[in-house]
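The structure is given below, and queries will be raised subsequently.
Of the protein chains in this complex, one is absent; all others appear in place.
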Amino acid sequence: MKKLVGWAVRKSPWIIHFNAGGCNGCDIEILDALTPRFDLERFGVLLKGTPRHADIIVCTGPANEQIASRLKRIYDQMPGPKFVVACGSCAISGGAFRKCYNISGGIDKILPVAAYIPGCPPRPDAIIQGVYALIEKLKQEEEKNGKKD
Amino acid sequence: MILIKIFFFPGLLFLMTYALYLQWFDRKVYARMQNRVGPPLFQPVADFLKLLSKQTIVPSSVQEQGMFWILPLISFAAVATSFLFIPVTASGPFYSFPGDLIIVAYLLTLPTLVLALAGWISTTSYSIIGGIRCLSQLFSYEVPFFIALLVPAIAVNSWNIATIATHLPHLVATHPLYMIPLALAFFSGLIALQGKLERKPFDIPDAETELVAGPFTEYSGRLFALFRITLDMEMVVGISLLSAIFLGGANPLMGIPGFVMFLIKTLFVAFLLAAIKSATARIRIDQLISFGWKILAPVSIVALLLQITMINL
Amino acid sequence: MVKKIDIASNQIREHFSGWIKTGELKLLSTISGYQEEGNIFIVYHCVNNEGAVDVRTSVPLAQPVLPSIVPVLPAATLYEREVQDLLGVRFEGHPDPRRLVLPEDFPDNVYPLRKDYVVNKEK
Partner (left out) sequence: MDKQIILPIGPQHPLLKEPVHFRFSIEGEKIVEADIRLGYNHRGIEKAAESETYIQDLYMIERICGICSMTHATNFAHAVEEIAKVEVPPRARYIRVIVAELERLHSHLLWLGVAGHEIGFDTFFMVAWRDREVVMDLLEGITGNRVNYGINKPGGVRKDISDAQRKELQKGMDILEERIRYYQKVALEEPTFIARVAGIGKLDKEIAISHGAVGPTARGSGITYDVRRDLPYSAYGEIPFNVITSDRGDVLGRTIVRIGEMLESINIIRYAVEHLPEGPLAARIPRRIPAGEATTRYEAPRGECIHYVRANGTEVPDRVKVRAPTMANLVSIRSTLLNQEVADIPIIVAAIDPCLSCTDRTLVLLSNKQSSEITTWAELRKKSLAKTKRLL
């Protein structure tokens, strides 16, 4: 039964997008990944409005000080097995804005990040590859603790 | 024997699998119309299982915790029972008695009421407004939907779905003139069904860009899975009801077994719904009410009057 | 090229209301401010019928008060609030002098764009 549920979680990752003060270049590319040319729905990925329905939160932007607390709160509202994907070099390390002292220098200072997608902005196919890498990581973790217990 | 019929073939299990299949079919057609690739076949199954395994959060601000849990079950039960009256195989529905058309029609309105209640209970400003919109939308498409159902009933003058399904094709063959009111009724019934299932252009309650997810905003995990599967089952019941009474349901035609005919007709109607969904934008609530009363209701009333006059001719 | 006009700080409102009455002012693009030694310069970037004009005025650092032009020209509401946030210039008569851009938990009367302010990167 656990294997079946694991398969289901991997096959239908619903994402919610959170812009933590970025330049919305990455946000456009995420939306672009849903359009006909790159269509994320092939992997069952759906963009959901409320944190209640989402499994993966894709964060972009260097998370400036004011939005950091909101980001944490949205993350707490997400149910069940949830993952964070930091998309774009701003989200990873503050990127072009690392000199501005208002930012907290990347999403991993606030939330446990499961996958990083480098690029400024990453191409839509890089974003798809990132989500796919996260799914692969889930599979390996499952095999690992599958053998353990 | 009866238990197997209830739970397996024409009953629950078949309904759920067919509901998931139709959801996939609908999303695939919708995607292909936007020349996207669209989800793989097993996608709805994966979505359903994943939602079941997710943690269910009930917000503390909800006073009636119990109510929050029961609502999805009520609507699930309502839709499941209504499916028992629909003829799926040539041998007719599981249970049918004169007047089951009215029962099914009312059971179909129950989920919408439950949805409005769910929106009201979860007390977020988004879901409250979503709930209100559910109710205001209810009035604008229920009346045309009922009238549209009446037209074939009057033509065959019986309230029993099974008898309508079997007799209608012969009736139309003998009086080709009946085609006009039946076509009109089918058209308004289809549009009203689109409104009942809250699909575009009538998906006003859970308009994603304004109200986030309307009544569903607070639901997550198992409860949301139940709601989602109920909506799909409601689609299956609605479509098969329409195809039963208008297109002659599951009676075999030139050697094709009844069940296959049932599948072909329902897929045809589902394709129509998906086409409507992809071609239109979401209209506003006041436009919906004016559209419902100024266009949909008159069309179905005209169809009804035409049908009545034709019978007495 | 951009025409430059210098005006004393107390005549700002009359100057702009005059322009609006004669219909000369087509658009107030924005208001920007910078600090130089003892006083803060406020520059009103406008577009008139014949081209771009920068109207500049200055206020002493010790007493940075300027009449607001919002009653005459509503377009300036957000620009004045922004300069107020960042340079600490108080605009008298501004209908809604709430904080615009700085976060709520930002210490009051510390103005980031002033020269004396140093970037304290705690990270």
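Observations on the structure shown:
Should a chain be cited, it is by its letter among A, B and C, assigned in written order, with residues numbered from 1 in that chain.
FYI, a contact is a pair of C-beta atoms (placed from the backbone, for glycine too) under 8 Å apart; a residue touches a chain by one contact, two chains touch by 3 or more.
The structure presented is a predicted model; accordingly, all values stated were derived computationally and were not measured.
The chain we do not see here touches A, B, C in the full complex. Check A:25, A:81 or A:118 against the missing chain and you find that the one touching it is A:25. What subunit C contributes to its contact with the hidden chain is residues 2, 26-30, 32, 34, 43, 45, 47, 51-52, 54, 73-79, 82, 86, 99-107, 110, 112-113, 117, 119-123.
In the full complex, subunit B touches the omitted chain through residues 33-36, 61, 123-126, 128-129, 200-201, 203-204, 207-210, 212, 278-287.
By the touch criterion stated above, the residues of subunit A touching the omitted chain are 17-29, 31-32, 35-37, 47, 49, 51, 61-62, 64-67, 69-70, 73-74, 77, 95-97, 99-103, 120-121, 123.
Everything below uses one rule, namely that only the chains that are shown with their structure count from here on.
Chain centres here are Cα averages; for subunit B and subunit C they lie 60 Å apart.
Subunit A and subunit C have centres, each the mean of its CA atoms, that are 41 Å apart. Not a single residue position of subunit B touches two or more of the other chains. Those residues of subunit A lying in contact with subunit B across their complex are 4-5, 7-9, 11-12, 14, 35-36, 39, 41-42, 44, 48-50, 52-53, 55, 77, 79-81. Note for the complex: subunit B touches subunit A at residues 27, 31, 34-40, 42-43, 45-50, 52-57, 208, 212-213, 216-221, 224.
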